[in-house]
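As you look at this complex, bear in mind that one protein chain is not there, while each of the others sits in place.
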Amino acid sequence: MRKALFVGVCLAALALAAWGEEKVTITVAVYPDLDSVIEGVLPAFQALYPDIEVELEVAGYVDHHTRLLTTLAAGMGVPDMAAVEIGYIARFAAEGGLVDLSQPPYNAEAYASLFVPYAWQQAHTVDGRLIAMPADIAPATMFWRRDVFAERGVSIDEIKTWEDYIEVGRRLTYDADGDGQIDHWLVDDAATVAMILWGGHTRFFDQEGNCIVDSPRFVRAFEVAKAIREAGLDARIPAWTNEWYEAFRRGTVATAINGAWLMGHLQNWIAPETAGLWGAAQLPGGIYTQRGGTWYVIPQASDNKDAAWKLVKFLTTNPDIQLRAFEITNAFPAVQAVWEDPIFEEPVPFLGGQPARLLWKEAVQHIVGVPTNPNDAIAMEIVSDALTQVLEEGRPIAEALAEAKRLIERRTGL
Amino acid sequence: MYLLLSLVAVVTVFPFYWMFILATQAPAEIFRTPPHLWFGRSGAENYHALIRALPTFWRNMWNSIYVAIMATLTTLFFCSLGGYAFAMYDFKYKNQLFALMIATMMIPPLLGIVPYYIMMSWLGWIDKPRALYVPSMASAFGIFLLRQYIAAAVPRELLDAARIDGCSEFRIYWNIVLPLIRPGLATLGIVTFVGSWNNFLGALVVLRSREAYTLPVALRSLQGLYTTDWGAIMLGTALSILPILVVFLFASRRIIAAFAAGAGLKQ
Partner (left out) sequence: MSNPLGLWRRWWARRQQRYAPYLFISPFYILFFAFGLFPIGFSLVLSFHSWRAVGGLETMRWIGLENYRFLLTDPWFWQSLGNTLVLLVISGLPQHLIALPLAFLLNRRLPPRLRHLYSASYFFPYITSTVAISLVFGTIFGLHYGILNQLLEYLASAPWSRWLFGWLEGYLPINWLGKAVYIKPAIAIVVLWHWFGWNTILYLAGLQTIPREVFEAAKVDGANVWHEFWHISLPLLRPIIFFAVTMTIIGNMQLFDEPFILTGGTGGPGRAGMTVAIYLYRTAFEWTQMGVAAAMSWLLFVSIGVLSLLNYLLLGRAALARRGEE
């Protein structure tokens, strides 16, 4: 009798132990190059949490977001954790899709001070939910061609304000081969300048959710772009086309205002032969803004939220892991402390040995962020359209922006 | 006349040819202007980059082939049956049923992706190839196409004669009608094969693990946010065209060869 009891207790203990050891498998949906990051840090994660298995779902950068939206819409087969980029965060911000991490048991507000301010603000929605954790960030910067500037006798220090930029731009825009047509320009497209100035994919609504596209910030953005276009300083080449790549190779565009990550593309495949000819500078006029960024989210419909949260915390709040991610992908960390690492003081060969990361470290401190509004995506479209009307058809700025505001308000109820 | 035909031929084949050129260029050379018109030397490198970034490439190719073959065989069978019925029989409600079928083609499929995903989820067909070819096995387009061909190519008298001889309806279909419409079958076959091969959105939401991907999704999964290896993508794309090329040459021979035979046979 006692033997049976003993055996019974042993079995029960074994069962309990096994149950406690039960492996949880979480699916993590990402796009390249984040899969390399996760694979790279997985051993460290598994050492910490041996009972959590990670399954990666990898899709192309655009496709990943389409698939995520579809699975969330169906409420079935959602990944337990997903990466979302700044251009897409708006469409996932509506009620009910993503877990509010400020609530128990996550209580992620405790981490607020860890992160670069704009990344943290962007992770919130207008109604105060924390729907994401910042993974990496992308400050906007101005890349300039040292050789072109030198040839035209221009110094980068002459550009302090946007007016300077335009003035200097006149000297950088010229006809090199004398055929009567301008073939060297200041910048690729006036539209990208406007977008940088108004704040990119976000900041179309204020904290209360009112549409503010007729505010001075937008007017100024439009004015600068218009001035650039009217002076003929932009090449009017759309981004990510063959012409655009060629312009970088040949140096026909003297400056490129974009996210700091553009350097990676230039280096790897767009114009590797131009290494050493570029420099990076802060944007004129004391403007600091972002041009990208990645966050990790947890869908409400996931069955393994706790395990997923452990991985999210591991990837986003652990400075060593953030540094490791930077080493793998060159995407800048969202955790402020990581920026103190000496790696950020290193000279960057592609930029002629300039310690550009210090520049960007400075920039990220000043970037302003606002909560994400689900209507950001459509506002972006309407404002871009208004910009086209101003630049291509000469519509007055105030009129275009007022019309944009009207159109946005008309659409946002549905 | 030959000049015209040749000019058109060059225009149509050039981009295709160019794809193979690009597949052998290093990533930095792919987007060059003026473009390279002859092969580069980076074919092997691109291949290695491709396999490194996408170790399941050949598995993905096989997945695409399998799904396309299944889709083509089932579609050819069901659509020829349906087309034959609409073309050669008179039955009650025939016109209404036909009109209804045509109407279903006009419904834009773009939004169907969410309900499609819901259905496949519910059936448990996620990550399984059958989710890709079963729902569209009998397509309105195929039935319409073959109906027109059968109506134009098969004389009624032949069928009546076969019936008098005691043939069952199915045998008439299988032994008499099918051989006569080989050009139509080949046409529908290649269209279905290519359609299935290029099916991207459906494959994206239904296939989740890299081993189960078909080629379009697999190749696009190399497009990253901060990085993209265009050499690998170009080579992968060029390789992925080869099976289609094979099927196409096979099918077009059928179309052309059957012409000479069929034209003389029909009396």
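By letter and in written order, the chains are A and B; residue numbering begins at 1 in each of them.
Note that a residue touches a chain if its C-beta (ideal position, glycine included) is under 8 Å from a C-beta of that chain, and two chains touch if they have at least 3 such contacts.
Just so it is clear, the model here is predicted, and its values are computed rather than measured.
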Problem set entry | Contact footprint on chain B, counting only the chain that is left out | 1, 5-6, 8-9, 11-16, 18-19, 22, 30-31, 33-35, 78, 81-82, 84-87, 89, 91, 94, 97, 101-112, 114-116, 118-119, 134-141, 143-145, 148-149, 151-156, 163, 166, 168-170, 173, 183-184, 187, 190-191, 194, 198, 219, 233-234, 237, 240-241, 244-245, 248-249, 252-253, 255-256, 259-260, 262-264, 266
Exercise. In the full complex, which residues of chain A touch the absent chain?
Worked result: 66, 69, 72-75, 91-98, 183, 235-238, 240-243, 246, 300-301, 374-375, 377-378, 381, 385, 388-389, 392-393, 410-411, 413-414
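Going forward, only the chains that are shown with their structure count from here on.
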For this session: Measure off the straight-line distance from the CA centroid of chain A to the CA centroid of chain B, and report it in whole Å.
Result: 38
Exercise. Tell me, which parts of chain B touch chain A in their complex?
Worked result: 27-28, 30-33, 53, 113-114, 117-118, 121-122, 126, 201, 204-205, 208-210, 217, 220-230
Exercise. So in the complex, which bits of chain A are touching chain B?
Worked result: 27, 31-34, 55, 57-63, 66-67, 70-71, 73-74, 76-77, 85, 242-243, 245-246, 249, 261, 264-265, 268-273, 292, 294, 329-331
